[in-house]
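A protein chain is absent from this complex, but the other protein chains hold their places.
Each chain carries a letter (A, B and C) given by its place in the written order, and its residues are counted from 1.
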Amino acid sequence: MQVSLIRYTPEPELTVASAARLCYSQISATQLQEKLTPTQVESLLRRVISSGHHSVLEHASFTFAIDGISRACSHQLVRHRLASYSQQSQRYVSYKAPDFVTPPSVADDPELSRQFEQAVLAAFAQYRGLVEAGVPVEDARYLLPNATTTRLVMTMNARELMHTCSIRLCVRAQWEIREIFEAIKEEVKKVAPIIGGALQIKCIIHDYCDETESCGIRPLKDES
Amino acid sequence: MQVSLIRYTPEPELTVASAARLCYSQISATQLQEKLTPTQVESLLRRVISSGHHSVLEHASFTFAIDGISRACSHQLVRHRLASYSQQSQRYVSYKAPDFVTPPSVADDPELSRQFEQAVLAAFAQYRGLVEAGVPVEDARYLLPNATTTRLVMTMNARELMHTCSIRLCVRAQWEIREIFEAIKEEVKKVAPIIGGALQIKCIIHDYCDETESCGIRPLKDES
Amino acid sequence: MQVSLIRYTPEPELTVASAARLCYSQISATQLQEKLTPTQVESLLRRVISSGHHSVLEHASFTFAIDGISRACSHQLVRHRLASYSQQSQRYVSYKAPDFVTPPSVADDPELSRQFEQAVLAAFAQYRGLVEAGVPVEDARYLLPNATTTRLVMTMNARELMHTCSIRLCVRAQWEIREIFEAIKEEVKKVAPIIGGALQIKCIIHDYCDETESCGIRPLKDES
Partner (left out) sequence: MQVSLIRYTPEPELTVASAARLCYSQISATQLQEKLTPTQVESLLRRVISSGHHSVLEHASFTFAIDGISRACSHQLVRHRLASYSQQSQRYVSYKAPDFVTPPSVADDPELSRQFEQAVLAAFAQYRGLVEAGVPVEDARYLLPNATTTRLVMTMNARELMHTCSIRLCVRAQWEIREIFEAIKEEVKKVAPIIGGALQIKCIIHDYCDETESCGIRPLKDES
């Protein structure tokens, strides 16, 4: 898996802070940007993040190239609807060589790992067989396994990144999508350290776990 | 595949028509509903649909149970973001018996059909093998093929149904998702005939095809 | 102000509960609806609400007729983007008689109240003057005050109702929009008591106040 931040709103934290300030101010957005000091930007951002007033975070958006994730994972990822996705199509792209993701629970066991690889290679061979027999690529792909890799470009704003990370950094999320958002968090931190630092599991934000069982990071709500 | 309309806004067409009328009227929504005759409802709805003023169509929403579609298809379906989905989870549901979709291009050829079934059954057997070896279901499923069936509940309002049908009823859409929206159109027609009748391919709405090549239903834009 | 629930998804709580169950089940949505007992529905809903897994709540949607609110208030209301609105247009509807909202802080003082009414009536008279002089209604309305009443139809699903109420029932929200959501909560409770009961201020949900100062219902986060 490779996750790279390929585009983002320039000066994302100043952008958010000046939008936040505008709501309570009599001067224009353009003037605000010139006047805010780094200390004011930080203080405004911290206040925005700790309160529930997150809409100003939407003015900063981030575009990621995500390569080499499984289709099992991409199916989960695109369920987050407040984002934009462009994904490599299995209808139009015909796979020559098998490229796939092996889950750690399988990869850690040499025998299971061998069986897994064999099964995936067999599926790819059957897929190629159908394509060569004249079946349209979009139909032959019905044999491709969830493990098959895909790539996509995803754009998400800082508010939705906060929401998505709050769910997908949780240990209850599957390992693969958790890896994506851990990588995203690191990428965002490089260019927007305060926003990046705010990409946290929901239990850390609320100081309690709202799941049925706690992993231990924070206690269940009733017990907190 | 089975598509059933399980819930919808009661009196969907009266709801939309009275919301449309409210915008240009001095009486209340409640009074409007009592006063509008069936002829007025029809005339208001036809005007709303033929113009671009579709927002009032959002007040009528429709909930479908969709059973027995492939995961290839559900991955396409959930890309429509202005809708709500609850889908059977491959992380938590462990499949005992294989249940899968065979594309017509394969099913029409007995030999290909046999190969396809064999490949799917082999994949399921490998999946079961991993589960029995202690691999978590959420990881074992990486071997499951796109052909594996899934089920979901989808809620979409009439405006988004119009938009989605305009794309997914087109011959360029894959056969399986086209079947879903053809079934949806029939279901909607039973309870909201004017709205159902407005679920049309984009080329029929605009009187030209905006794709690179036309299938013949309507000419390309430059040639119309 | 008058807020009436004019439409809603039939059996909203059974709808949500069966969608929630579907995710973890091998039987179809249609079968689920027949099998769930009222006790199971309640238990599923409570679990959905207390956890963060709110997407299933989107399958139940509610349509309200809202009459006699000020344009100050409607401008706030339509900022909630995950909902559908049809609002009486000031561009097309020409006001004959003044109809307006007086804030309690003014209404409680007879002298201020008299000044307020006089100012509004003067504005309406100037508006009528412009219309009679041939100024288009859409331009003459630039003189109408924020106090002028409007009416609208709003459709919002249960998930967004939970989110919006969490903000707008807070004492920091302005009195008029708070009244709307208090009325909405009462309306929803009549037909969906568990969902209605879950329409709560954010501080009650999280057990702490995330604003700068607490009103006393719950302590600030650091002090909790």
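Definition applied: a contact is a pair of C-beta atoms (placed from the backbone, for glycine too) under 8 Å apart; a residue touches a chain by one contact, two chains touch by 3 or more.
Every value quoted in this text rests on a predicted model; they were computed, and no experiment measured them.
When the omitted chain is restored, the residue from A:59, A:79 or A:189 that touches it is A:59. Touch with the chain that is not drawn comes from one residue among A:9, A:105, A:126 or A:166, which is A:9. Of the options C:29, C:49, C:101 or C:161, the residue whose C-beta touches the omitted chain is C:101. What subunit A contributes to its contact with the hidden chain is residues 2, 4, 6-11, 15, 18-20, 22-26, 28-30, 33, 55-56, 58-59, 61, 63, 65, 67, 84-89, 92-93, 151-153, 155, 157.
Taking the whole complex into account, subunit C touches the unshown chain at residues 70-72, 74-75, 78-79, 81-82, 85, 90-91, 100-106, 109, 112, 115-116, 119-120, 122-123, 126, 129-130, 133, 135-136, 138-139, 141-147, 174. Not every partner is drawn; the one left out touches subunit B at residues 47, 50-52, 166-167, 202, 206-208, 210-212, 221, 224.
In the analysis below, only the chains that are shown with their structure count from here on.
Interface note: subunit B and subunit C, two copies of one sequence, contact each other through mostly matching residue numbers (shared numbers exceed half of all numbers used).
With centres defined as mean CA coordinates, subunit C is found 30 Å away from subunit B.
Shown for subunit A are the residues that touch two or more other chains, of which there are none.
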